[in-house]
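Please read the structure below before turning to the comments.
For this depiction, one protein chain was excluded, whereas all remaining protein chains were kept in their positions.
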Amino acid sequence: MDDIKTVAKELLTSGKVNAVIGYIRYGNDKRTKPFIAQKPEDVDKFVINNFILNNLAVYLTRKEVSKLGKVAVIAKGCDAKAITALIQENQIKKEDIHVIGINCNGVTKDFDIDFNSENIAGKCLNCDVRTPKLCDSLVGALADIPSGEDLKLKMIRGVEAKNAEERWDYFEDEFNKCIKCYACRQACPLCYCEQCIVDKSIPRWIESSATKRGNFSWNLIRAFHLAGRCIGCNECERACPMDIPLSLLNRKMAMIAKDEFNYDAGTDMNAPTLVGSYDLKDNEDFIE
Amino acid sequence: MENKNQDPKIVAFVCNWCTYTGADLAGTSRLKYQPNVRMIKLPCTGRIDPVFIIKAFEKGADGVLVSGCHPGDCHYNAGNYHARRRWIMFHKLLDYLGIDESRLHFSWVSASEGKKFVDVVNAFTNKVKAKGPFKKYENINKEFVING
Amino acid sequence: MKIGVFICHCGENIGRTVDCARVSKAAGFFPNVVHSVDYKYMCSDPGQNIIKQAIKDLQLDGVVVGSCSPHMHEKTFRKAVADAGVNPFLCEIANLREHVSWVHDDMDVATDKAIDLVRFAVEKVKRNAPLKTIQVPVTKRTLVIGGGISGIQAALDVANAGYEVVLVEKEPSIGGHMSQLSETFPTLDCSQCILTPRMVEVYQHPKIKLLTYSEVEKVEGFIGNFKVTIRKKARKVDDTKCTGCGDCMQKCPIKKKALSEFDENLTTRSAIYVPFPQAVPNIPVIDTEVCTYFKNGKCSMCKKVCGRDAIFFEQEDQMLTEEIGAIIVATGYKLYTIDKKPKNSEIKGYGEYGYGKYKDVIDGLQFERIASASGPTSGEFKRPSDGKEPKKIVFIQCVGSRDESKGFSYCSKICCMYTAKHAMLYKHKVHDGEAYVFYMDIRSGGKMYDEFVRRAIEEDGVKYIRGRVSRIYEENGKYIVKGEDTLAGVPVEIDADMVVLATAMIAQPEASKLAQTIGIPYDKYGYFVEVHPKLRPVESSSGGIFLAGACHSPRDIPDSVAMASAAAAKAMVLFGSDMLEREPTIALVNENLCAGCFYCKKVCAYNAIEVKQIFDRQGNFVKEVAYVNSGLCQGCGTCNATCPSKSIELIGYTDEQIYAEIAALM
Amino acid sequence: MEEKIISKENLLKLCSDLLKNNVDIVTPGEKGYIKIKNESEISLNSKSKHTKASFKEYVFPKSEPIIYYKKNQSDVEIIEPKVEEKTTVIFGAKPCDVRSISILSKIFNWDYKDEFFNVRSRNTVLIGMMCEYADEFCFCTSVNLSPTSSDGSDVFLVPHDENTFGVKIVTEKGADLLKPYENYLSAGNSEKTKAIEASVKQPEKVFDAEKVRQWISGNFENDYWNSIGKMCLGCAQCAFVCPVCHCFDIVDEDYNYYEGRRMKNWDGCQFDMFTKHASGHNPRDDQSKRYRQRISHKFKYYPDKFEEILCTGCGRCSRGCPVTIDIKGIVTEINELAIK
Partner (left out) sequence: MEVKEVITETPDTTTFRLQFKDPEVAKSFNFKAGQFGEYSVFGEGECTFCIASSPTRMEYLECSFKKYGKVTSALARLNVGDTIGLRGPYGNYFPIDEMKGKNVVFIAGGIGLAPVRCIIDNVLDLRDQFKDITIIYGARSVADLVYKNLLKEWQERKDIKTIVTVDPGGETPDWKGEIGFVPSIVEKTAPKSDNSVAIICGPPIMIKYTFPVMTKLGFREDDIITTLENRMKCGLGKCGRCNIGNVYVCKDGPVFTYTQMKELPQEF
């Protein structure tokens, strides 16, 4: 793993960047945590393995990090998609960051479990960006990754197969677990609003109470605000302390975007965004 | 034909230039329609945010009607195109979440389509009436019942 | 905040189905409502005085009027409120007439609905902000789209008033359909003789910039401040050098390949051509579809003969932008082509009349060309097929018009008159000829119009048969016209030498596209729609865009000219003041909350959102935020709905106001 | 303290009886602390990992109405909701979780007494169970608790073997609960209990809370806080899953035009909005300041005021943190800084 260290060290010593955001091991071998290296010697702690779950793009829009000046960030393919989307949405400028892409060999669903076909994260199974599309330098080598069953897709199909009433009941129960800690929002690289709509009090569109009604609206609007934007890193679901299967929403929305508009979020930084553009031929079967 | 107790409750979000004016035309033409719809006038369908629809359901609407200018006719050139794209995503999301699709109706009604306005309102009112109260939403609102 | 509610009975109009007293009583109990009354006619002077007095007596700072549609009297009431010293934008209208009393029968139910609507308005007005109208400067230049008689008239009127005009015509010459006509009804004066001087006047007018062979590509901006992009199509002839000598056309080896549009395909023209000899400007264009040079590069005869070196094969389309204050749309009409059934159309057409199949079955404009002294036959009546003089002509009216199953349900208005004219012209020249007219009704309203038709029948012996023609077929060099005389109740069969179809006037095929480009509504036929059929017949619903001539609906020359002058007058009214007042419903950015994703910018159709950089007190860059150019913003609110954090809000329709309305649903 | 023995079978019978007698039973399971419908849902596993969230919401709900109001023209009628007096048994909670109630009751009872909390906690019987789970995030011993501490429990269970439990009856409330079911209990074996307790592996004590408190007092402005603030994403997951975080928000919600309720909702000091004034001024405008508040409140302010550390060492906040900000690690580092 000298590669990442060499690259990161070079970036820091040459002064090309003021900080490198990467991963360090924490606790046991099956856990990492994000780390911001500001001194060349800090990068010695950097690791790249199958437990680098965090999407570090989330740090790029944070005021505490942007204060640091130009930063480099280690990005898996999915993370690089988030960076692309952030550039599309004017949150960062390509020239202000340095993306250290990694040839990704998949990650686990969560920390503290073995990396194998059972525990591989769903997003890695059919990944088409194991080599990030957007990167300034690239480290690591691709290796075979375990194949596994895409359980989340299966769950989505399962939900789709239910009738409307069952679907409502299912989501009502899931959303009812929500405690409004907003970890999903904070962990999302694309939730960068200065003030979330749920915190807006004039008017309060979404009730901040963790009641059925407030939870339903919140989860619905969160999914809608990410429609055509979510790049599928699944950090929201991992961050949720109540185990609400948020990817069922986000992924479904991405599937709709693909079906309806052949749109993939975070693949082209110059492309028009899904919401914000239109086509004269957009489907209007449902409009009388 | 008219229902005294004003149920179901239907909220309509309409644009000022087409549907609102179309409804005016229905009035000038003295076309009768069912009285359940309460219209909220907006400048353009582009102004209609999905949260409006959610809020209307939260506040007890049994149905929501959204209507504006036909594609190409937008007073603001493209507001309805942007709106249409949002609605595509939104109505699919609602459907996925199990919100009964038939409680949300999208339509294009131009300023000259007083008759179509009446038809849309009547058909939708009948549909919602047949469905009865929006039980699912009532259920999540019901938590609210005063227990003091 | 103290709100007054004023319920109007509108005579009986509201009062008949809405219990206005109950509405005003209920409204009196709404929070913040301190005064609530009803009155017979709120919009009348005494009615307005009730409002003004209440404002003064009770220090109201919000007013709700339950009356007719805001589209009717919002302005009236806002002015009344302003007269009493309250900001006019603190007045809201509840539409109790068009949306309640006129559409419901049951009084209880209608009254309940009225109460709800008043409650919405009260909740909204509570959250209205006192606003000031926005003043924007007016560019005192007019764009006239279309160089037919309507466009010419409008352009000349505006220009003669001293304002600059840009006249855009898509064909190589101005003149439009009127230049094709022979004589005009009811006076039978020569069409070209009265039109040509006006065309020349346009060409020479110092205030008119004439752009022929050009089309409007894009219209941005708004009333008083349009930015119009015009595509000046490549003529392949340098118009600054060309003198219009015509040598090129003489020498052009292509003579027969192209049909003359001006002569309605009855003759041919060269590849480099002017549509007709009196064209303005008299500068040819090269039809690159047929020109040999453009096909295989072999010929360049015109270039060789041009003494001025004006042929410019490499010329490309040019884009011009013009700053414009008002737009007059005068794009005219087309005739219904009946030989082919239009694609994806429900129109079935009149295949049974054989138009397109039989050379001597022609439409009205073709007949005009034949009758015209400048036409292919120099005004002599010769039929297209063999050049023989037709001895028996059948004219059929309402081909396409007033016929929903085969064409359009409207009346094309001019056919009765021009058919009478055609028959008359024919009879004047072919004294032994017979002219038959099949008609449904004769519609000849207008000064000297009915007299004209009478003259055709009574003096010139044109035979009018009331009834429809079912079929036309050829037999022994004659066209057998089978129809029915519905007055006599007998079938009729005429062996004609020629048949003239008075086909419907229809909108230009590209009218809907143009309407979308400039942002005006159009009806299902493609005709542009006026904002009010009676009181504002020449204005489109988009401010600063006016309508003239047959692009609005079928009409004859005097009507078109009158409408053109009216549109010109409307433009000049706009130019009467230097500044324009605009509704202050525009978007406003909360810079603290804006995260600068610029989704608002993406959805703005007016380029009204700009990027603004924010710096802290020490001058360090903090972030980029959206900034609304209040001159460009039109207040559609699409940005507001798109903004995920609601950091941009449409004043007058803020989220808070809409929320309050929804919450007032109960 | 009286001690008894109960077999697993009887324990489940006991639960079954309680359920029949309209007592709510809340017990930790895979999906967190849940209210069970059937005693078979109970898993008595002292080796299980902590649930993701604590049982805090059963005494201090995530959202609860504190008043209802009905408005008419200019008058308002106020209806105060009543908390249902219904016994809830928290069954098989870990000692660290059990302790949270007594810590919380300090804040809810100094000066004004919060009846919403008090009614619920009064009706809650805590049956704790010895804990044999310790991972790298556990640090109960560092905050003066232990896996075998019955402190805070009304009844405390110590598994003797798979099918037998030592039952310590700690409080009168605990005794009252068990009284009707005495026949399920047999005589205790405190020797065995003691031996088992002694054999439980205790998490290593990694810091001295007093030293930490002192360091915080003198290091309000220390660069250390920035190093954490930089990494923290500012979600309130840590506060919401914490057994003793108790900050809340009060908002009004309209039900319809005339009626509504005033809600008390969990809130967290890591939110930017938490202290933001309406004017836009924010005393804690930076994540490092907010994280400093979190640590200071837990290890200095609360101890200063209530002589109680506002932390039970359960490690939930760290386990669940999306970016693995580990409170144990941080306080240990502070401890090291303090020693230096």
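By written order: A, B, C and D. Residues from 1 in each chain.
Definition applied: a contact is a pair of C-beta atoms (placed from the backbone, for glycine too) under 8 Å apart; a residue touches a chain by one contact, two chains touch by 3 or more.
Values in this document were obtained by computation on a predicted structure and should not be read as measured data.
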| field | Left-out chain, listing which of the shown chains it touches | value | A, C, D
| Contact partner of the left-out chain, one of D:57, D:254, D:308 or D:326 | D:254
| field | Which of D:24, D:64, D:114 or D:308 contacts the chain that the document leaves out | value | D:114
| Absent-chain interface as seen on subunit A, which is shown | 201-202, 204
| field | Where the missing chain touches subunit C, by residue | value | 1-2, 31-32, 34, 126
| remark: On subunit D, the omitted chain is touched by residues 69, 71, 74-76, 78, 107-108, 110-112, 114, 220, 246-252, 254, 260, 262, 267, 269, 274-279, 281, 283-284, 289, 293, 296-297, 300-302, 304-305
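As a convention for this text, only the chains that are shown with their structure count from here on.
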| Between subunit C and subunit B, distance of the C-alpha-averaged centres to the nearest whole Å | 31
| said: Please tell me the distance, in whole Å, between the geometric centres of subunit A and subunit B computed from their C-alpha atoms. | reply: 35
| field | subunit D, residues touching no fewer than two other chains | value | 253, 256
| said: Among all residues of subunit B, which ones touch two or more of the remaining chains? | reply: 55, 59-60, 72, 78, 82, 86, 141, 144
| Which part of subunit A faces subunit D closely enough to touch in the complex? | 26-28, 31-36, 54, 58, 62-65, 111, 179-183, 185-187, 195, 199, 204, 207-211, 214, 235, 238-239, 241-243
| said: Show me the residue ranges of subunit A that touch subunit C in the complex, using the header's touch definition. | reply: 89-91, 192-197, 200, 202-205, 225, 272-273, 275-277
| said: Going by the contact rule set out above, which residues of subunit D touch subunit A in the complex? | reply: 31-32, 52-53, 57, 62-63, 136-137, 226, 229-231, 233-237, 239-241, 249, 251, 253, 263, 265-266, 268, 271, 273, 286-288, 320, 322-326
